[in-house]
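Complex shown without one protein chain; remaining protein chains in place.
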Amino acid sequence: MGLDDLYQQIILDHYRNPRHRGHLDDPGMSVDHQNPLCGDQVHLDVTIRDGRIVELAHAGDGCSISQASASMMSEAAHGKSIEDAHRAIDNVLALIHGEAPADEDLLGDAVALEGVAKYPARVRCALLGWMALRDALPAPSHAEKGAGVGQQ
Amino acid sequence: MGLDDLYQQIILDHYRNPRHRGHLDDPGMSVDHQNPLCGDQVHLDVTIRDGRIVELAHAGDGCSISQASASMMSEAAHGKSIEDAHRAIDNVLALIHGEAPADEDLLGDAVALEGVAKYPARVRCALLGWMALRDALPAPSHAEKGAGVGQQ
Amino acid sequence: MTHAAGIEVATLRADFPILNREGGRRLVYLDSAATSQKPWPVLGAMENYYRETNANVHRGVYELAAEATERFEAARDRVAAFVGTRREGLVFTKNATEALNLIAWAWGMRNLAPGDVVVTTEMEHHSNIVPWQIVAEMTGARVLFIPVDGDGQLDLQWLSVTLRTEPVRVVSVTHVSNVLGTINPVAEIARSAHSYGALVVVDGAQSVPHMPVSLAELGCDALVFTGHKMLGPTGIGVLAATPELLDGMEPFLGGGEMISDVSTDGSTWADLPWKFEAGTPPIAEAVGLGAAVDYLTMIGMAQVREHERDLTAYMMEALAEVDGLTILGPEDADLRGCPVSFAIPDVHPHDVAQLVDREGVCVRAGHHCAKPLMRTLGVTATTRASTHVYNGRDDVDALVAALQRARNFMAG
Partner (left out) sequence: MTHAAGIEVATLRADFPILNREGGRRLVYLDSAATSQKPWPVLGAMENYYRETNANVHRGVYELAAEATERFEAARDRVAAFVGTRREGLVFTKNATEALNLIAWAWGMRNLAPGDVVVTTEMEHHSNIVPWQIVAEMTGARVLFIPVDGDGQLDLQWLSVTLRTEPVRVVSVTHVSNVLGTINPVAEIARSAHSYGALVVVDGAQSVPHMPVSLAELGCDALVFTGHKMLGPTGIGVLAATPELLDGMEPFLGGGEMISDVSTDGSTWADLPWKFEAGTPPIAEAVGLGAAVDYLTMIGMAQVREHERDLTAYMMEALAEVDGLTILGPEDADLRGCPVSFAIPDVHPHDVAQLVDREGVCVRAGHHCAKPLMRTLGVTATTRASTHVYNGRDDVDALVAALQRARNFMAG
């Protein structure tokens, strides 16, 4: 099939059975992201308490890759500290651009996004949910960011 | 040499010894023509009496072809009726575009302009003086023009 | 190669190097509405130009420059004849988009007043919307959109009311929709718009490559199109316009070639069409476009239209076999150009395009630079298949088979 690395079973599974899909009643933060090239959309609600993502939900419209990726992002981010969430985002970015291996502890099912690297036209689809998350989070503090880099 | 049809002796002669060169003291009509592509200029003074070109003079600045052509035009036009002058202009136009043979009675030395047809970049140079003449003359009357065509 | 009895696809296909690439699968290229492929006579004409007569045009005395100028201007004459006009009315631009901007900026900036109305349509390509929006913003004019109904047709009733009640200065409309395929009644629109004194601009980007089109017969003031969609190269487009319109317009881009005289006090302009061509023109590209026009003329534009109409009818029938698939736009192939947009339930267009690509089938997925239309249709994207002379029924069959498999794959 040749496309198996893109349409892996785990991606199709997240597409067909999205996790954390829906809206939060009273989210701490909401963001909307769009891919101007294709019109894919993700709406993301996030609630943070004590520096940790305690609840999140995504909705939107788009291709299997963008919607599955948002689902995998939600699963990975749920319960994470802000710093770890930023680390996960950085790892996905590097992974999708073929610049670093996946950190399974951070990404969970999202390690499957590795296959996107070979399909430049789909990179933006795959990143849509993750970029929405980055926008929804407070920036990592400088000290923490430094520490994070040191740890890798 | 290959260029001999362009730089014929008669053309070089008109270039080196231009006829009717100068200005009229009290011209009936003066026109200035320029070739925007190359900057060649012709100034033409014409005096018409009883439907006939009784005096004319040209001045200007340009290449051998434009200046020789203005000289040959002046020689050919001098003494001609307005209608014959228009006929000469039409004949030169056709000649230079390779569409008709030269009428030696009308054109005199200007039959040598035939060689320009092969050098499209020089067509405008060669026509400069003739276009100035056309501008300086009253338009041929309709009846006369019809007759002129009929005569050819 | 005879085409008396219609187009022989196999013979034509042999002329297109990309459709005969060595190794790998056959390319089933169904994205000609985005850009067409190029036959070797077009590639050869450009290559030959660069190898034999390359020089800058219009100002050179030497033979090479005279030859280059002649090839460039001869190409202009052939393209002009192709759309029923003459040299004076044929301006080369870099693409259709620049041609539309030329009118919007050069005419619009000097003729639109606050409150004036520019009418375009909900089915336009962004290239026929955004230039008007930009110029409207600067002049205080307004842009209004002819609505599109459920059958993918323009609401001409809306247009007559608007012409009667609003100060409409321009009506700029696409000849063929790049999404719905609709062929718009532009001659009729031109007649009514002209009776209210409005300027009429037709976007022929999707019509000129596929059917006989004549500026004179359409009766519009300007017709734009683009080389790369008509078997020609990238980097060249055309504004074909009446000499009256062009004569009355100040130039747009200023620079070399378009002047008669330049002094520190001001400048005067060259004759038509050069007044609108600033700087070194796309010379090799014009030569290529001239060759493309020759190639299409050799086939015959009536034959091209006939062939593509038949193929579109065949495609629409074949697509209807795919479970649940719906086609957007007019149902009758007689009323449409080549673009065929469709939707498959529960399979996003991106996934459709990606999945059929693995079988060597190229179709486009997305908003097709027509976001206002997408909003009207209530979708974010469609899948679009579009043909040209090199496509045959085998391409359609390959598409339909691949679509079936894609559908099954995503259904799991």
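To keep things simple, chains are lettered A, B and C as they appear, and every chain counts its residues starting from 1.
Here, a contact is a pair of C-beta atoms (placed from the backbone, for glycine too) under 8 Å apart; a residue touches a chain by one contact, two chains touch by 3 or more.
These numbers were taken from a predicted model, which means no experiment stands behind them.
For the omitted chain, the shown partners it touches in the full complex are A, B, C. Residue in contact with the omitted chain (choice from A:His20, A:His33, A:His58 or A:Arg122): A:Arg122. Listed residues C:Val173, C:Met230 or C:Ile283: the one in touch with the omitted chain is C:Ile283. Note on the undisplayed chain: of the listed residues C:Thr11, C:Gln157, C:Ser214 or C:Ser267, the one touching it is C:Ser267.
Looking at subunit C, the residues touching the absent chain are 17-18, 21, 27, 29, 31, 34-35, 37-38, 43, 46-47, 50-52, 54-56, 59-65, 93-98, 100-101, 104-105, 109-110, 122, 125-131, 133-134, 137-138, 143, 145, 226, 228, 233-237, 250-259, 261-264, 266-267, 278-285, 350, 353-354, 357, 361-366, 369, 371-372, 375. Although one chain is hidden here, its contacts on subunit A can still be listed: residues 34, 36-38, 119-122. Residues 1-3, 6-7, 12, 16, 37-41, 61-66, 119, 122, 125 of subunit B touch the missing chain (whole complex, contact as defined above).
Throughout what follows, only the chains that are shown with their structure count from here on.
More inter-chain C-beta contacts link the pair A-C than the other of B-C and A-C. Averaging Cα coordinates per chain places subunit A and subunit B 80 Å apart. One finds 46 Å separating the Cα centroids of subunit B and subunit C.
Chain centres here are Cα averages; for subunit A and subunit C they lie 39 Å apart.
The set of subunit B residues that touch two or more partner chains is empty. Residue numbers of subunit C whose C-beta contacts span two or more other chains: none are found.
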